[in-house]
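Of the protein chains in this complex, one is absent; all others appear in place.
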Amino acid sequence: MWQIFHKLGSPKWFFGIASKLMPWLLWVGLSLLAAGIVWGLGFAPKDYLQGNSYRIIFIHVPAALLAQSVYMMMAVAGLVTLVWRMKLADVFVRAVAPVGAILTFLALFTGAVWGKPTWGTWWIWDARLTSMLILLFLYFGVMALGAAISDEKSSARAVAVLVLVGVVNIPIIKYSVEWWNTLHQPATFKLTEKPSMPAEMWVPLLLSVLGLYLIFGWLACLRMQTEILVREGRTRWVKELVQARGN
Amino acid sequence: MTTEFTVGLRAPEASVGTATAMKAVFVRDLKTAFRQPQDLLNPLLFFVMVVTLFPLGVSPEVSFLQQAGSGILWVAALLSVLLSLDHLYRHDFDDGTLEQLVLQPQPLFLLVLAKSLAHWVLTGLPLVLLAPVLGVMVHLEGNSVAVLCLTLLIGTPVLSLIGSIGAALTLGLRSAGVLLSLLIIPLYIPVLIFGTGTVMAASEGASVEGQLALMGAFLVLALTLAPFASAAALRISLSNS
């Protein structure tokens, strides 16, 4: 057991596995996403209330879902960093934090674009949008702390503590923002919770969600590989690898 | 230098208990703070000045202040606590007492808890005591002032406890102050929401026991979890220095 774990934590081993996985993740992910978006934008039926503007959910929902899962994944990796001191877990956190922030921003942006035809304004202090905004703040905090500490090991552990503190707070933040929302504007209709969404709508949605997750997997592998090359630049296997590729 | 007092080489069996050690940490922080009274006064002055900005910057109308008053006071209190956090470990770090604290045999999270409580007594509690005066100045009505003070009384210890994590994480870093705010403000949002929301509900005549109980739950959660995170963060920061 310990051996396997140790092997899993080895950057060299990961580098090899990632290289094999990445083309699959990229191409399957792209096809799923393309299928989902083309179907969703071109062929899914109009919404009876919002017309065509609802179609932005085929981007908004996958981005928002993934943005939240990325933080959860970072928390798991943070726990691994603190308990087992596995370098690779920290590499993961560093590699995906900016991706998570960009996805959160994308979710906010598409939410705002959606808000214009729906509410007649770019920004509404809606519970979901506000929660996403706070999630963006949490991502910024993680990135800022990571950049501020120069020592690699201390930086890894400090970031892990912060991510874990953040993940304990996320449900509390969500709950309080929802409560705050009902306090200030009772009974606005919720956008993403349709009582029953026809299959022609949710199947393409599911496809684009899956596709985006796979593309995220590809991007995470790519960014982790880069981070590993930077960190392990002095080791022999990296030097050999660079030479082999250079020729 | 003589050595006549050197007590043998046995391991100390008459060791000090955790409660005694916590009390010692608490007392030392209070003593140090009272030797420098200006430092105690500054967050309070800041609190008053920030509150003053709102009537001047937005509107002195009674109707506006009545509606926004609880929010203004809560935001000002939050910022005031945030500003004072940088001092929580900084001086101890600079003069080496923090190293000695970490090397005490008692569980570190309990010593950290004692420090957080001292921080609250020195910053949060004075804010709570000052709040009624400012509450009157923003025209909050009788019952609202009482509820506001109650929410501050429950909420400000949470601010100290969570803030301690940020202070420990940013210890010894350049521009730690701004970074600390970036890390901590998102975590303060639930306390702010419930703090102001409770006062608002009270001013509309609703019952607020549920909200107060929930804030109490936040406090219990912060009391049980935050010291562990702070202790871990302190070890990491010291390990790096």
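Here the chain labels run A and B in written order, and each chain numbers its own residues starting at 1.
Here is the rule we go by: a residue touches a chain if its C-beta (ideal position, glycine included) is under 8 Å from a C-beta of that chain, and two chains touch if they have at least 3 such contacts.
Please note the rule applied: contacts and distances are computed from a predicted model.
Chemist: According to UniProt, what is the chain that's been left out of this complex called? Choose from "sn-glycerol-3-phosphate transport system permease protein UgpA", "Cytochrome c biogenesis heme-transporting ATPase CcmA", "Succinate dehydrogenase / fumarate reductase membrane anchor subunit" or "Biopolymer transporter ExbD".
Modeler: Matching the unshown chain against "sn-glycerol-3-phosphate transport system permease protein UgpA", "Cytochrome c biogenesis heme-transporting ATPase CcmA", "Succinate dehydrogenase / fumarate reductase membrane anchor subunit" or "Biopolymer transporter ExbD" yields "Cytochrome c biogenesis heme-transporting ATPase CcmA".
Chemist: Would you indicate which residue among A:N52, A:S150, A:T182 or A:T226 is in contact with the undisplayed chain?
Modeler: Touches the omitted chain: A:S150.
Chemist: Can you work out which residue in B:E61, B:D95 or B:E204 touches the chain that's missing from view?
Modeler: Here the residue in touch with the unshown chain is B:D95.
Chemist: Contact with the hidden chain only, please: which subunit A residues?
Modeler: That gives, for subunit A, the contact residues 150-151, 153-154, 234.
Chemist: Pick out the residues on subunit B that sit against the missing chain.
Modeler: 1-12, 14-16, 20-21, 24-25, 28, 31-32, 35-36, 91, 94-97, 99-106, 111, 235, 238-240
The rule is simple: only the chains that are shown with their structure count from here on.
Chemist: Taking the mean of the CA coordinates per chain, how far is subunit A from subunit B in Å?
Modeler: 33
Chemist: What residues of subunit A sit close enough to touch subunit B in their complex?
Modeler: 82, 134, 137-138, 140-141, 144-145, 148-149, 151, 153-154, 157-158, 161-162, 164-166, 168-169, 172-173, 175-177, 179-180, 183
Chemist: Can you check the complex and tell me which residues of subunit B touch subunit A?
Modeler: 165, 169-170, 173-175, 179, 182-183, 185-187, 189-190, 193-194, 197, 200-201, 218, 225, 229, 232-233, 236-237, 239-240
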